[in-house]
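A protein chain is absent from this complex, but the other protein chains hold their places.
Every chain is named by a letter (A and B) in the order it is written, and numbering of its residues begins at 1.
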Amino acid sequence: MVGIVGYGSYIPRYRIKVDEIARKWGKDPESIKNGLLVYEKTVPAMDEDTITISVQAARYAIQRAQIDPKEIGAVYIGSESHPYAVKPSGTILIDALGIGPDVHVADYEFACKAGTEAMYVAYSHVKSGEMKFALGIGADTSQGAPGDALEFTASAGGSAFIFGKERVLAEVEATYSYTSDTGDFWRREGRMYPMHGGRFTGEPAYFRHVISAGRAILKQTGLTAKDFAYAIFHMPNGKFPLKAGKILGFSREQLEPGWIVPWIGNTYSGSSITGFSATLDVAKPGDRILLVSFGSGAGSDAFVFRVTEEIEKARNRAPTFRELMERSKFYLSYGEYAKFRGKIHMND
Amino acid sequence: MIVPRYTREIPQRYRLEAGRCKKCGYLAFPPRQVCPECGHREFDTVPLKPEGKILTFTVVHVAADAFSTQTPFAVGIIETDDGARLTAQIVDCKPEDLAIGKRVQLMLRCIQKEGKAGILQYGYKAVLAE
Partner (left out) sequence: MREVAIVGVGMTPFGELWNKSLRDLFVEAALEAIDDAGVDRIDSLYVGSMSPGLFVAQEHIGSLLADYLGMAGIPATRVESACASGGAAVRMAVLDVMSGASDIVLAGGVEKMTDGVDTTFALATAADQEYEAFHGITFPGLYAMIARAHMEKYGTTREHLADVAVKNHEHGALNPKAQYRNRITREQVLQSTMVADPLRLLDCSPITDGAAAVIVTTVELAKKLGKPVVKVKASAQATDAIALHARKDLTRIPAVEKAAQKAYKQAGIGPEDLNLVEVHDCFTIAELVVMEELGLVERGKAGEAVSSGMTRLGGKLPINTSGGLKAKGHPVGATGVAQVIEVVLQLRGEAGERQVSGARLGMTQNMGGSGGSCVIHILEVES
């Protein structure tokens, strides 16, 4: 049996309300909130980034797994906001957590599915017998351009998953990836903000890949929505994952624990996997969970997990996602938000 | 070009590695070659506990250029649960929430950036325990 032996998430304490952003750009807050089904999003503090978020999430994963970090054979961080363009986020993480130096490290990117990629590769190393444990992380502090629709939802957060063969708390029953060259959203080298194709990001991009991957993995495993306790889909806004779930036959209740986007926004590479982490916090032994990510460009990674008894022991060794959400929050004005996110031209 | 100096401090800044005197048990953070209590020259490497309390603090309003966009920020002297003392920023809180004696946790954060092109310098900061 190969699967997750430890998991953890981290989100920053700062928030900005969609209301605040909307008003500053002269948009009607109610239309925006109703259109997106997002009310507020997380904002990283000036001293936080993909690396610091990954380190904290991975710390919790190690706490849950109760393993010696030195036994982790590979560390992969997937993000579209790695702090360096050249120098992996993973090397700082391994030295912070006492992993390695006998370890393989690589950074991944594929828009919002970089996290599930990291997880897929980590899982594959353990499955092939190459190593005992491997760590896959998805985290982001991505930005939306000022005044653009994405500014309402682009937020910060991440989750980490350790794969192994002993004391597995969620077994990987199947994986499936679906990819094509569909340029719905991109960022050129050297540019600060991404570009996107507006409504093209919907049907031809998100839905085509998510539904195709979802259908394919269900076919591959011979399962239907009724065989699952929960499902989580990538959350660029509140509406897309609900629609995807409905198309694939899932009920609203099945989507509920993982549907966290209305209160934290779209954490990009952390999005579906943090919803998955929030779901593991409540899942029971025997529950099946479907996870389908989406990364623009475009592709989807799908996983079928089956939760084991180990979850009851592991869950409380680190803060749950809801506990992290419930810590005191600090709401920012748009000006403070712009300062935090480096959107202001400084003299340097 | 601060890279060599920065790299040497990584075990302390990322992992809180201290030296425990083999003779008298004094916990030196950062580690050193001579125990300031008993003069002994041999130490064991031990990581500090990342929990502790605030001994004193201030809120810095006027900072050196490298920190000028972060003001006001809190800095405190923290005593870890295993008895070491260190200086660290206290973040994710309002200044009014700070008080001598409050408990904190140490986390990894980005402390300084070497301009727009230089390296990112990570290290420990304290967060109020909830």
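Please note the rule applied: contacts are C-beta pairs under 8 Å (C-beta built on N, C-alpha and C of every residue); 3 or more make two chains touch, one makes a residue touch a chain.
Not measured: the values here are computed from a predicted model.
Put simply, the hidden chain is in touch with B once you look at the whole complex.
Listed by residue number, the positions of chain B touching the unshown chain are 5, 9, 30, 36, 55-67, 70, 72-73, 75-77, 85-89, 95, 100, 111-112, 121, 123, 125.
What we mean here is this: only the chains that are shown with their structure count from here on.
Those residues of chain B that touch chain A in the complex are listed here as 10-11, 14-15, 47, 69-70, 89, 91-92, 94, 107-111, 115-116, 120, 122, 125, 130.
Contacts from chain A toward chain B in the complex involve residues 12-14, 45-49, 51-52, 55-56, 83-84, 92, 95-96, 98, 327-328, 330, 339, 346, 348.
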